[in-house]
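One protein chain omitted, others in place.
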Amino acid sequence: MKTQVPYILTVAAVVLIVVSVFFTFIPGVSVEIDQWYILGTAMVCCVGLVNLTSVHIKNIKRKGRDWDLSILLIVLTFGYLIYGLVKGPTDELYAWIFDSTEVPLGATFYSVLAFYIVSAAYRAFRAKTRDAAILLIAAVIVLLGRAPLTEAIFPFFGTATTWIMDIPNTAAQRGVILCAYLGAFITAIRVFLGLERPYASIGE
Amino acid sequence: MNIWERLGNLDHRIYYVILIIVVGIPVLKPLGLPIKVGQPAQDFFDTVDRLPEGGKVLVFINYRTDCIVEMDPQLICIFKHVAQKNGKVIMVSGVDEGAMVSQAVASKVAEELELEYGVDWINLGYKPGGDVFMKKMVDDFWEACAYVDINGQPLDEFPIMHGFNSLAKADLVLNLVAVVPSPGERLLQMAIIPTKVPYAVGTTAIQATSEMVFYSSGQYQGLLAGLRGAAEYEFLLEEPGDAIAGMDSQSFAHILVIVLIVLGNLGYFLGEKKREG
Partner (left out) sequence: MEQVQLWLAAFFTICIYSMVLYKDNKLFRFAEIVMVSITAANEIVLTFHNYIKPAVTVDIVRDKKVWLLIPIILGLFMYSRFFRSIEWLARFPMAFFLGVGAAYVLTKTPAIFFTQIQATFLSLNTINNILFVIGVITVVVYFFFTVPREGTFIKGASETGRIFLLIAFGASFGNTVMSRISVLLGRLQFLLRDFLKIA
């Protein structure tokens, strides 16, 4: 039962949805399965929180690194969660806390990469091989073409950037996604045939 | 130790400070450099411009707080452009943070433009389910959105939602995308190809390279790429904002990165010649 029933669920889901595409006199089936899927995935929203809580509680128990910050994490997470569950996401205070913390933090965390790019630009981006040279030349042309200042002074870079984006970039990306679609299609068939069962090892 | 090695061994924090200065100075003293509008942004503008009077635009928000600099100006421009056409905006988010971020932005713009919530615009909030949710928006939009908006209010209380029971009823679908796998492509597969609704995408500069594939095949009827795309849209709308203001800094930062790449490579090759000699 532990191995066969999950596979039966997979096959049933695939067959019902595929059949409902070809036979539209049973339209309600795929609509119902969609609802099941969305409800099921919605219920999984707390998995991250449970994992986070268990990791940090273990850290607090053994007084590991930054265990004081672990206590703060638990207090903040559950405090904000309970308040949000009671008052709702559009409550003034709830939204205010989000705008004061998450928005600046989220933006700032990713802006740190700009510093690393600049540091790496001098130390690491070397045209040591032909391949690296091609990559760097394309990158430099795109950088110059996308900046209004250099585009205004040297219109050639703007034209070259547009050409790079429209022709070699799009051609390569299309090749990549065609192969990705083929791979996804074949994987879906393998899942249906039971040759791919990533869930099979859970609980072994 | 020659000059190239000394530069390479410099404390990296010096590079960071140089970057802050280079990006910060144009913020203090903007230069007002001209912007050339590219075809993808022009097509995006034209697609929204073709919206019939009073038409409904479904805006799918798929970005988080990390990309607000590039995506918020796009959302603001969309609101302003649709308002010019007396259109209605229905926002729904496939990403939790997107619902909160878009609510803050949309509320502010709506207040400026005197748009009424529930009549001219609505935010349906975050809806889980990914691809399957996108497909369900075509089959039964209200059930897909669990019959409520972001505030938990029933949808039948809002005039904007009356008669809007499927994505196919939208006059235009816009997708603001900044996560992977790309919801731009997923929505295309799950909902746009079956319904043939006009569709355009706004994305970050990083994802623009991969989204170009669908713009090139004509499946996206417009593409805004990052802050530059937002600046081009602001220029076309004649509503200069944060995006246009940021272009000067962008120019100088790009030049700095290129100068460092060139210096680094010069140092490497000259150093190698010296070692060989």
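For this structure, a couple of remarks:
Just so it is clear, A and B label the chains in written order, and each chain counts residues from 1 on its own.
Throughout what follows, a residue touches a chain if its C-beta (ideal position, glycine included) is under 8 Å from a C-beta of that chain, and two chains touch if they have at least 3 such contacts.
This is a predicted model, so every value here is computed, not measured.
The shown chains contacted by the absent chain are A, B, with contact judged over the whole complex. Among B:90, B:197, B:213 or B:237, only B:213 touches the chain left out of the display.
Where subunit A meets the chain that is not shown, the touching residues are 2-3, 5-7, 9-14, 16-18, 21, 33-52, 54, 66, 69, 72-73, 76-78, 80-81, 84-85, 88-89, 94, 96-115, 117, 131, 134-143, 146, 163-179, 181-182, 184-185, 187-189, 191-192, 197-200, 202-204. Against the chain not displayed here, subunit B makes contact via residues 13, 16-17, 19-20, 23-24, 27-28, 66-70, 96-97, 99-100, 124-128, 131-132, 135, 143, 146-148, 150, 152, 185, 188-190, 193, 204-206, 208-210, 213, 216-219, 225-228, 242, 245-246, 249-250, 253-254, 257.
The definition used in the following text is that only the chains that are shown with their structure count from here on.
Subunit A meets subunit B in the complex at residues 30-31, 34-35, 37-38, 41-42, 45, 88-90, 95, 98-99, 102-103, 105-107, 109-110, 114-115, 117-119, 121-128, 136, 139-140, 143-144, 146-152, 158, 162, 165-166, 169-170, 173-174, 177.
Note for the complex: subunit B touches subunit A at residues 7-8, 12, 15-16, 18-19, 31, 33-36, 38-39, 64-69, 97, 99-101, 103-104, 125, 127-130, 132-133, 135-136, 139-140, 143-144, 150-152, 185, 205, 208-210, 212-213, 216-217, 228, 247-248, 250-258, 260-261, 263-265, 268.
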